[in-house]
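Have a look at this one.
Just one protein chain is left out here, and the rest sit where they should.
This part shows subunit A:
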Amino acid sequence: MLFNSTDFLIFLPIVFILYWFVFNKSLKAQNILLLISSYYFYSCWDWRFLFLLAFSTVLDFYSGLAIFRSSTIKQRKFWLLLSVIINLGFLGFFKYYNFFAESFAQFLGALGLEAHPATLSIILPVGISFYTFHGLSYVFDIYNRKIEPTTNFVQYSLFVSFFPLLVAGPIERATHLLPQVEKPRKFNYAMATDGLRQMLWGFVKKVVIADNCAEYANLIFNNSAEYSGSTLVLGALFFTFQIYGDFSGYTDIAIGTAKLLGINLLRNFAFPYFSRDIAEFWRRWHISLSSWFRDYLYIPLGGSKGGNWMRIRNTFIIFLVSGFWHGANWTFIFWGGLNALFMVPLVWFKTNRKNIETVAQGRLLPNITELLQMALTFGLTVFAWIFFRAESLRHAFQYVGDIFSNNLLSRPEVLSYSMLITIGLITTFIIVEWMGREDKYAIEKIGILWPRPLRWSFYALIILTIGLYMHTEETPFIYFQF
(Lines give C-alpha, C1' and ligand atoms only; values in the text may rest on other atoms or scores of the structure.)
Protein backbone atom coordinates (compact mmCIF):
# COMPACT_ATOMS: atom_id res chain seq x y z
CA MET A 1 0.00 0.00 0.00
CA LEU A 2 1.46 3.31 -1.07
CA PHE A 3 1.03 6.46 1.01
CA ASN A 4 0.02 8.23 -2.20
CA SER A 5 -2.80 5.80 -2.97
CA THR A 6 -6.54 5.81 -2.46
CA ASP A 7 -6.17 2.65 -0.36
CA PHE A 8 -4.10 4.55 2.20
CA LEU A 9 -6.66 7.38 2.26
CA ILE A 10 -9.20 4.80 3.40
CA PHE A 11 -6.86 2.74 5.60
CA LEU A 12 -5.51 5.58 7.74
CA PRO A 13 -8.86 7.10 8.88
CA ILE A 14 -10.12 3.61 9.78
CA VAL A 15 -7.04 2.91 11.89
CA PHE A 16 -7.22 6.40 13.40
CA ILE A 17 -10.87 6.05 14.43
CA LEU A 18 -10.46 2.54 15.83
CA TYR A 19 -7.30 3.61 17.65
CA TRP A 20 -8.69 6.69 19.38
CA PHE A 21 -12.38 5.80 19.70
CA VAL A 22 -12.69 2.04 20.04
CA PHE A 23 -9.44 0.85 21.61
CA ASN A 24 -8.46 4.02 23.45
CA LYS A 25 -9.12 2.56 26.91
CA SER A 26 -6.41 -0.08 26.70
CA LEU A 27 -2.77 0.34 25.71
CA LYS A 28 -2.56 -3.36 24.92
CA ALA A 29 -5.56 -3.16 22.60
CA GLN A 30 -4.14 -0.08 20.87
CA ASN A 31 -0.81 -1.82 20.33
CA ILE A 32 -2.46 -4.97 19.01
CA LEU A 33 -4.54 -2.84 16.64
CA LEU A 34 -1.42 -1.08 15.36
CA LEU A 35 0.39 -4.39 14.99
CA ILE A 36 -2.45 -5.97 12.99
CA SER A 37 -2.74 -2.80 10.89
CA SER A 38 1.00 -2.85 10.25
CA TYR A 39 0.96 -6.48 9.15
CA TYR A 40 -2.05 -5.78 6.92
CA PHE A 41 -0.26 -2.72 5.50
CA TYR A 42 2.79 -4.84 4.72
CA SER A 43 0.77 -7.73 3.31
CA CYS A 44 -0.63 -5.40 0.64
CA TRP A 45 2.72 -5.77 -1.12
CA ASP A 46 3.28 -9.47 -0.68
CA TRP A 47 1.75 -11.44 2.17
CA ARG A 48 4.37 -14.20 1.83
CA PHE A 49 7.05 -11.94 3.27
CA LEU A 50 5.06 -11.48 6.45
CA PHE A 51 6.62 -14.74 7.58
CA LEU A 52 10.08 -13.29 7.06
CA LEU A 53 9.16 -10.19 9.01
CA ALA A 54 7.66 -12.30 11.79
CA PHE A 55 10.70 -14.57 11.87
CA SER A 56 13.09 -11.64 12.06
CA THR A 57 10.99 -10.18 14.89
CA VAL A 58 10.95 -13.42 16.89
CA LEU A 59 14.68 -13.90 16.34
CA ASP A 60 15.66 -10.46 17.63
CA PHE A 61 13.18 -10.54 20.48
CA TYR A 62 14.58 -13.79 21.85
CA SER A 63 18.17 -12.88 21.00
CA GLY A 64 17.73 -9.72 23.03
CA LEU A 65 16.42 -11.67 26.00
CA ALA A 66 19.16 -14.29 25.66
CA ILE A 67 21.91 -11.67 25.50
CA PHE A 68 20.53 -9.97 28.58
CA ARG A 69 20.19 -13.22 30.55
CA SER A 70 23.59 -14.61 29.53
CA SER A 71 25.98 -14.82 32.39
CA THR A 72 29.21 -14.93 30.40
CA ILE A 73 30.66 -12.71 27.69
CA LYS A 74 31.01 -15.77 25.48
CA GLN A 75 27.32 -16.49 25.70
CA ARG A 76 26.43 -12.86 25.06
CA LYS A 77 28.63 -12.83 21.99
CA PHE A 78 27.11 -16.07 20.78
CA TRP A 79 23.55 -14.71 20.85
CA LEU A 80 24.63 -11.42 19.31
CA LEU A 81 26.46 -13.17 16.49
CA LEU A 82 23.54 -15.52 15.91
CA SER A 83 21.17 -12.60 15.49
CA VAL A 84 23.60 -10.65 13.30
CA ILE A 85 24.45 -13.61 11.07
CA ILE A 86 20.84 -14.66 10.53
CA ASN A 87 19.60 -11.11 9.97
CA LEU A 88 22.39 -10.22 7.58
CA GLY A 89 22.10 -13.68 6.02
CA PHE A 90 18.51 -13.02 5.01
CA LEU A 91 19.39 -9.53 3.87
CA GLY A 92 22.36 -10.87 1.92
CA PHE A 93 20.34 -13.61 0.27
CA PHE A 94 17.36 -11.53 -0.78
CA LYS A 95 19.27 -8.40 -1.69
CA TYR A 96 22.77 -9.39 -2.70
CA TYR A 97 22.83 -13.03 -3.84
CA ASN A 98 22.51 -12.29 -7.56
CA PHE A 99 24.91 -9.37 -7.29
CA PHE A 100 27.64 -11.54 -5.82
CA ALA A 101 26.96 -14.39 -8.24
CA GLU A 102 27.13 -12.10 -11.27
CA SER A 103 30.11 -10.12 -10.00
CA PHE A 104 31.98 -13.37 -9.35
CA ALA A 105 31.25 -14.55 -12.89
CA GLN A 106 32.43 -11.22 -14.30
CA PHE A 107 35.60 -11.48 -12.25
CA LEU A 108 36.27 -14.96 -13.57
CA GLY A 109 35.46 -13.72 -17.05
CA ALA A 110 38.09 -11.02 -16.66
CA LEU A 111 40.58 -13.77 -15.81
CA GLY A 112 39.62 -15.62 -18.98
CA LEU A 113 37.52 -18.22 -17.20
CA GLU A 114 33.97 -18.89 -18.20
CA ALA A 115 31.38 -19.26 -15.49
CA HIS A 116 27.61 -19.50 -15.52
CA PRO A 117 26.50 -18.68 -12.02
CA ALA A 118 23.11 -19.85 -10.85
CA THR A 119 21.24 -16.60 -10.48
CA LEU A 120 17.82 -16.82 -8.92
CA SER A 121 14.76 -14.73 -9.65
CA ILE A 122 14.50 -13.38 -6.13
CA ILE A 123 11.85 -10.86 -5.18
CA LEU A 124 13.26 -8.31 -2.76
CA PRO A 125 11.00 -8.08 0.29
CA VAL A 126 9.94 -4.46 0.66
CA GLY A 127 11.62 -2.72 3.59
CA ILE A 128 13.93 -5.61 4.50
CA SER A 129 16.92 -3.28 4.88
CA PHE A 130 14.95 -1.08 7.21
CA TYR A 131 13.40 -3.61 9.55
CA THR A 132 16.62 -5.61 9.66
CA PHE A 133 18.40 -2.50 10.90
CA HIS A 134 15.65 -1.84 13.46
CA GLY A 135 16.15 -5.30 14.88
CA LEU A 136 19.93 -5.11 14.80
CA SER A 137 20.01 -1.80 16.63
CA TYR A 138 17.87 -3.39 19.36
CA VAL A 139 20.23 -6.33 19.94
CA PHE A 140 23.31 -4.11 19.69
CA ASP A 141 21.90 -1.76 22.33
CA ILE A 142 21.16 -4.66 24.65
CA TYR A 143 24.61 -6.11 24.05
CA ASN A 144 26.15 -2.73 24.80
CA ARG A 145 23.96 -2.49 27.92
CA LYS A 146 22.31 0.71 26.73
CA ILE A 147 18.85 -0.77 27.23
CA GLU A 148 17.18 -3.72 28.84
CA PRO A 149 15.12 -5.99 26.60
CA THR A 150 11.38 -5.76 26.67
CA THR A 151 9.52 -8.86 27.75
CA ASN A 152 6.39 -7.81 25.90
CA PHE A 153 6.38 -9.44 22.49
CA VAL A 154 3.56 -7.29 21.10
CA GLN A 155 5.38 -4.10 22.02
CA TYR A 156 8.60 -5.33 20.49
CA SER A 157 6.80 -6.46 17.31
CA LEU A 158 5.20 -3.07 17.02
CA PHE A 159 8.58 -1.38 17.41
CA VAL A 160 9.86 -3.39 14.43
CA SER A 161 6.82 -3.25 12.19
CA PHE A 162 4.99 0.02 13.01
CA PHE A 163 3.45 0.68 9.59
CA PRO A 164 4.47 4.32 9.00
CA LEU A 165 8.16 3.38 9.18
CA LEU A 166 8.07 -0.26 8.15
CA VAL A 167 9.03 -0.01 4.51
CA ALA A 168 11.34 3.00 4.29
CA GLY A 169 12.15 4.23 7.76
CA PRO A 170 13.10 6.38 9.55
CA ILE A 171 15.28 3.66 11.05
CA GLU A 172 14.17 3.82 14.64
CA ARG A 173 16.09 3.02 17.80
CA ALA A 174 14.70 1.01 20.67
CA THR A 175 15.81 3.75 23.04
CA HIS A 176 13.54 6.21 21.27
CA LEU A 177 10.51 4.25 20.06
CA LEU A 178 10.09 1.41 22.58
CA PRO A 179 9.40 3.71 25.55
CA GLN A 180 6.66 5.38 23.50
CA VAL A 181 5.14 2.02 22.63
CA GLU A 182 5.21 1.00 26.29
CA LYS A 183 3.48 4.10 27.64
CA PRO A 184 -0.23 4.94 27.39
CA ARG A 185 -0.84 7.56 24.73
CA LYS A 186 -3.28 10.39 24.99
CA PHE A 187 -4.70 12.24 22.05
CA ASN A 188 -2.86 15.52 21.62
CA TYR A 189 -4.57 18.12 19.45
CA ALA A 190 -1.41 20.08 18.67
CA MET A 191 0.52 16.94 17.81
CA ALA A 192 -2.24 15.63 15.54
CA THR A 193 -2.60 18.88 13.60
CA ASP A 194 1.18 19.09 13.36
CA GLY A 195 1.11 15.58 11.92
CA LEU A 196 -1.48 16.53 9.32
CA ARG A 197 0.58 19.58 8.36
CA GLN A 198 3.71 17.48 7.95
CA MET A 199 1.82 14.90 5.89
CA LEU A 200 0.49 17.67 3.65
CA TRP A 201 4.01 18.92 2.97
CA GLY A 202 5.17 15.35 2.42
CA PHE A 203 2.52 14.91 -0.27
CA VAL A 204 3.68 18.10 -1.99
CA LYS A 205 7.23 16.79 -2.00
CA LYS A 206 6.21 13.43 -3.36
CA VAL A 207 3.42 13.99 -5.89
CA VAL A 208 4.22 17.53 -7.01
CA ILE A 209 8.01 17.72 -6.86
CA ALA A 210 9.40 14.18 -7.00
CA ASP A 211 6.98 12.60 -9.42
CA ASN A 212 7.02 15.51 -11.86
CA CYS A 213 10.83 15.58 -11.75
CA ALA A 214 10.90 11.80 -12.24
CA GLU A 215 9.19 12.16 -15.60
CA TYR A 216 12.07 14.24 -16.96
CA ALA A 217 14.86 12.53 -15.03
CA ASN A 218 13.75 9.16 -16.41
CA LEU A 219 13.43 10.53 -19.93
CA ILE A 220 16.93 12.01 -19.86
CA PHE A 221 18.73 9.22 -18.00
CA ASN A 222 17.08 6.50 -20.10
CA ASN A 223 18.13 8.14 -23.37
CA SER A 224 21.23 9.97 -22.21
CA ALA A 225 23.29 9.15 -25.30
CA GLU A 226 20.91 11.23 -27.44
CA TYR A 227 21.18 14.45 -25.46
CA SER A 228 23.48 17.44 -25.20
CA GLY A 229 25.52 18.26 -22.11
CA SER A 230 23.07 20.95 -21.02
CA THR A 231 20.17 18.46 -21.12
CA LEU A 232 22.20 15.94 -19.16
CA VAL A 233 22.89 18.55 -16.48
CA LEU A 234 19.17 19.24 -16.39
CA GLY A 235 18.54 15.49 -16.01
CA ALA A 236 20.90 15.29 -13.05
CA LEU A 237 19.20 18.30 -11.45
CA PHE A 238 15.77 16.78 -11.93
CA PHE A 239 16.95 13.57 -10.30
CA THR A 240 18.45 15.57 -7.43
CA PHE A 241 15.06 17.05 -6.62
CA GLN A 242 13.26 13.82 -7.41
CA ILE A 243 15.17 11.81 -4.85
CA TYR A 244 14.91 14.48 -2.19
CA GLY A 245 11.19 15.02 -2.76
CA ASP A 246 10.55 11.32 -2.93
CA PHE A 247 12.42 10.19 0.15
CA SER A 248 11.93 13.18 2.42
CA GLY A 249 8.31 13.34 1.25
CA TYR A 250 7.84 9.73 2.28
CA THR A 251 9.48 10.50 5.62
CA ASP A 252 7.25 13.50 6.25
CA ILE A 253 4.15 11.41 5.56
CA ALA A 254 5.48 8.65 7.83
CA ILE A 255 6.32 11.01 10.68
CA GLY A 256 3.02 12.87 10.25
CA THR A 257 1.06 9.62 10.30
CA ALA A 258 2.83 8.50 13.46
CA LYS A 259 2.05 11.86 15.10
CA LEU A 260 -1.64 11.30 14.38
CA LEU A 261 -1.31 8.13 16.44
CA GLY A 262 0.53 9.92 19.23
CA ILE A 263 3.99 8.63 18.38
CA ASN A 264 7.08 10.68 17.58
CA LEU A 265 9.51 9.24 15.07
CA LEU A 266 13.12 10.26 14.55
CA ARG A 267 13.85 13.12 12.24
CA ASN A 268 15.31 11.95 8.94
CA PHE A 269 15.94 15.09 6.88
CA ALA A 270 16.97 18.62 7.80
CA PHE A 271 17.07 20.59 4.54
CA PRO A 272 20.20 18.87 3.23
CA TYR A 273 20.47 20.93 0.04
CA PHE A 274 21.19 24.02 2.15
CA SER A 275 24.38 22.46 3.51
CA ARG A 276 27.68 24.28 3.39
CA ASP A 277 29.88 21.20 3.19
CA ILE A 278 29.47 17.49 2.57
CA ALA A 279 29.78 16.61 6.25
CA GLU A 280 26.87 18.90 7.00
CA PHE A 281 24.96 17.36 4.10
CA TRP A 282 25.35 13.92 5.66
CA ARG A 283 24.19 15.21 9.02
CA ARG A 284 21.03 16.40 7.27
CA TRP A 285 20.34 13.61 4.74
CA HIS A 286 18.81 10.29 5.83
CA ILE A 287 19.81 11.13 9.37
CA SER A 288 18.53 7.90 10.90
CA LEU A 289 20.75 5.80 8.60
CA SER A 290 23.79 8.04 8.97
CA SER A 291 23.51 7.97 12.75
CA TRP A 292 22.95 4.19 12.67
CA PHE A 293 26.20 3.71 10.81
CA ARG A 294 27.91 6.22 13.08
CA ASP A 295 26.82 4.42 16.26
CA TYR A 296 27.13 0.80 15.18
CA LEU A 297 29.98 0.92 12.69
CA TYR A 298 32.00 4.13 12.74
CA ILE A 299 32.40 4.42 16.49
CA PRO A 300 33.19 0.70 17.03
CA LEU A 301 35.85 1.07 14.30
CA GLY A 302 37.47 3.81 16.34
CA GLY A 303 35.48 6.76 15.01
CA SER A 304 37.34 10.03 15.06
CA LYS A 305 39.98 8.71 17.39
CA GLY A 306 43.39 7.92 16.06
CA GLY A 307 45.32 9.60 13.30
CA ASN A 308 44.17 11.07 10.02
CA TRP A 309 44.64 7.86 8.06
CA MET A 310 42.61 5.92 10.57
CA ARG A 311 39.75 8.41 10.38
CA ILE A 312 39.85 8.44 6.60
CA ARG A 313 39.81 4.63 6.54
CA ASN A 314 36.76 4.63 8.83
CA THR A 315 35.05 7.26 6.71
CA PHE A 316 35.56 5.19 3.57
CA ILE A 317 34.29 2.08 5.31
CA ILE A 318 31.02 3.63 6.43
CA PHE A 319 30.37 5.34 3.12
CA LEU A 320 31.10 2.23 1.09
CA VAL A 321 28.92 0.13 3.37
CA SER A 322 26.22 2.77 3.25
CA GLY A 323 26.40 2.77 -0.54
CA PHE A 324 26.14 -1.00 -0.60
CA TRP A 325 23.20 -0.88 1.82
CA HIS A 326 21.28 1.05 -0.82
CA GLY A 327 21.41 -1.69 -3.37
CA ALA A 328 23.24 -4.49 -5.04
CA ASN A 329 24.90 -2.47 -7.73
CA TRP A 330 28.40 -1.07 -8.18
CA THR A 331 26.85 2.33 -8.85
CA PHE A 332 25.77 2.61 -5.20
CA ILE A 333 29.17 1.52 -3.95
CA PHE A 334 30.86 4.06 -6.21
CA TRP A 335 28.42 6.72 -5.03
CA GLY A 336 29.36 5.90 -1.44
CA GLY A 337 33.06 6.04 -2.30
CA LEU A 338 32.64 9.34 -4.06
CA ASN A 339 31.01 10.86 -0.99
CA ALA A 340 33.81 9.49 1.16
CA LEU A 341 36.26 11.16 -1.18
CA PHE A 342 34.42 14.47 -0.80
CA MET A 343 34.77 14.03 2.97
CA VAL A 344 38.54 13.50 2.91
CA PRO A 345 39.63 17.18 3.11
CA LEU A 346 37.14 17.82 5.91
CA VAL A 347 38.29 14.79 7.89
CA TRP A 348 41.97 15.52 7.24
CA PHE A 349 41.73 19.14 8.40
CA LYS A 350 39.22 18.26 11.10
CA THR A 351 36.68 20.74 9.77
CA ASN A 352 33.88 18.22 9.39
CA ARG A 353 31.96 19.65 12.35
CA LYS A 354 32.41 23.27 11.38
CA ASN A 355 28.89 23.86 10.10
CA ILE A 356 26.56 22.59 12.79
CA GLU A 357 23.99 25.38 12.95
CA THR A 358 21.44 26.04 10.23
CA VAL A 359 22.77 28.27 7.51
CA ALA A 360 22.00 31.98 7.80
CA GLN A 361 20.31 31.44 11.13
CA GLY A 362 18.04 34.35 12.01
CA ARG A 363 18.67 36.01 8.65
CA LEU A 364 16.56 36.09 5.52
CA LEU A 365 19.40 35.54 3.09
CA PRO A 366 22.81 33.87 3.23
CA ASN A 367 25.99 35.87 2.76
CA ILE A 368 28.18 35.42 -0.31
CA THR A 369 30.49 32.90 1.39
CA GLU A 370 27.57 30.78 2.54
CA LEU A 371 26.02 30.98 -0.89
CA LEU A 372 29.21 29.80 -2.58
CA GLN A 373 29.66 27.03 -0.02
CA MET A 374 26.09 25.85 -0.58
CA ALA A 375 26.50 26.01 -4.35
CA LEU A 376 29.69 23.95 -4.21
CA THR A 377 28.19 21.35 -1.89
CA PHE A 378 25.05 21.15 -3.99
CA GLY A 379 27.16 20.73 -7.13
CA LEU A 380 29.12 17.86 -5.58
CA THR A 381 25.89 16.23 -4.47
CA VAL A 382 24.34 16.52 -7.92
CA PHE A 383 27.47 15.00 -9.44
CA ALA A 384 27.33 12.06 -7.02
CA TRP A 385 23.62 11.49 -7.72
CA ILE A 386 24.48 10.75 -11.35
CA PHE A 387 26.21 7.58 -10.16
CA PHE A 388 23.32 6.74 -7.87
CA ARG A 389 20.76 7.05 -10.66
CA ALA A 390 22.68 5.52 -13.57
CA GLU A 391 21.94 1.94 -14.62
CA SER A 392 25.58 0.93 -14.40
CA LEU A 393 29.01 2.42 -13.81
CA ARG A 394 29.60 2.43 -17.56
CA HIS A 395 26.40 4.41 -18.03
CA ALA A 396 27.38 6.84 -15.28
CA PHE A 397 30.82 7.54 -16.76
CA GLN A 398 29.33 7.86 -20.22
CA TYR A 399 26.77 10.32 -18.79
CA VAL A 400 29.44 12.41 -17.10
CA GLY A 401 31.65 12.28 -20.20
CA ASP A 402 28.77 13.39 -22.43
CA ILE A 403 28.04 16.37 -20.20
CA PHE A 404 31.41 17.84 -21.06
CA SER A 405 31.68 16.68 -24.66
CA ASN A 406 28.21 17.49 -26.01
CA ASN A 407 27.28 21.18 -26.20
CA LEU A 408 27.22 21.98 -22.53
CA LEU A 409 26.16 25.54 -23.22
CA SER A 410 23.51 24.85 -25.82
CA ARG A 411 19.75 25.13 -25.24
CA PRO A 412 18.48 21.85 -23.72
CA GLU A 413 16.58 19.88 -26.37
CA VAL A 414 13.90 18.67 -24.01
CA LEU A 415 12.87 22.11 -22.79
CA SER A 416 9.09 22.28 -23.07
CA TYR A 417 6.27 24.32 -21.65
CA SER A 418 5.32 21.66 -19.10
CA MET A 419 8.98 21.32 -18.09
CA LEU A 420 9.12 25.06 -17.44
CA ILE A 421 6.07 24.67 -15.19
CA THR A 422 7.94 21.95 -13.26
CA ILE A 423 10.99 24.21 -12.96
CA GLY A 424 8.69 26.93 -11.61
CA LEU A 425 7.31 24.49 -9.06
CA ILE A 426 10.82 23.49 -7.97
CA THR A 427 11.78 27.15 -7.58
CA THR A 428 8.73 27.87 -5.42
CA PHE A 429 9.46 24.73 -3.42
CA ILE A 430 13.05 25.84 -2.76
CA ILE A 431 11.83 29.23 -1.55
CA VAL A 432 9.33 27.67 0.88
CA GLU A 433 11.95 25.20 2.13
CA TRP A 434 14.40 28.06 2.65
CA MET A 435 11.81 30.03 4.63
CA GLY A 436 11.24 27.08 6.94
CA ARG A 437 14.79 25.76 7.16
CA GLU A 438 15.12 26.43 10.88
CA ASP A 439 12.11 24.23 11.66
CA LYS A 440 11.59 20.49 11.53
CA TYR A 441 9.85 20.70 8.15
CA ALA A 442 9.26 23.65 5.88
CA ILE A 443 5.68 24.57 6.78
CA GLU A 444 5.86 23.63 10.45
CA LYS A 445 5.54 27.23 11.56
CA ILE A 446 4.70 29.15 8.40
CA GLY A 447 1.40 30.86 9.08
CA ILE A 448 1.00 29.27 12.49
CA LEU A 449 0.25 32.63 14.11
CA TRP A 450 -1.91 33.96 11.30
CA PRO A 451 -5.67 34.36 11.80
CA ARG A 452 -7.45 31.10 11.10
CA PRO A 453 -9.02 32.06 7.72
CA LEU A 454 -5.64 33.11 6.38
CA ARG A 455 -3.89 30.05 7.81
CA TRP A 456 -6.50 27.69 6.42
CA SER A 457 -6.31 29.47 3.06
CA PHE A 458 -2.58 28.78 3.03
CA TYR A 459 -3.13 25.06 3.60
CA ALA A 460 -6.02 25.00 1.11
CA LEU A 461 -3.73 26.65 -1.41
CA ILE A 462 -1.27 23.82 -0.90
CA ILE A 463 -4.05 21.31 -1.51
CA LEU A 464 -5.06 23.22 -4.64
CA THR A 465 -1.44 23.13 -5.80
CA ILE A 466 -1.38 19.37 -5.31
CA GLY A 467 -4.60 18.99 -7.28
CA LEU A 468 -3.48 21.17 -10.16
CA TYR A 469 0.11 20.03 -10.41
CA MET A 470 0.39 16.50 -9.03
CA HIS A 471 1.76 13.84 -11.27
CA THR A 472 -1.20 11.73 -12.22
CA GLU A 473 0.25 8.24 -12.08
CA GLU A 474 0.79 6.48 -8.77
CA THR A 475 4.54 6.16 -8.52
CA PRO A 476 6.24 3.96 -5.90
CA PHE A 477 8.73 5.59 -3.55
CA ILE A 478 12.35 5.13 -4.64
CA TYR A 479 13.53 3.91 -1.25
CA PHE A 480 11.06 1.02 -1.25
CA GLN A 481 13.54 -0.85 -3.43
CA PHE A 482 16.19 -0.58 -0.74
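The rule is simple: a contact is a pair of C-beta atoms (placed from the backbone, for glycine too) under 8 Å apart; a residue touches a chain by one contact, two chains touch by 3 or more; residues count from 1.
Keep this in mind: contacts and distances are computed from a predicted model.
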{"item": "Options \"GDSL-like Lipase/Acylhydrolase family protein\", \"Putative tricarboxylic transport membrane protein\", \"RNA polymerase sigma factor\" or \"ABC transporter substrate-binding protein\": UniProt name of the undisplayed chain", "value": "\"GDSL-like Lipase/Acylhydrolase family protein\""}
{"item": "From A:S5, A:N264 or A:S418, residue that would touch the chain that is not displayed", "value": "A:S418"}
{"item": "Hidden partner chain, touching residue among A:I85, A:L108, A:L415 or A:L464", "value": "A:L464"}
{"item": "Hidden partner interface residues of subunit A, rising order", "value": "20-21, 187, 189, 192-193, 196, 212, 417-418, 421, 456-457, 459-461, 463-464, 467-470, 472"}
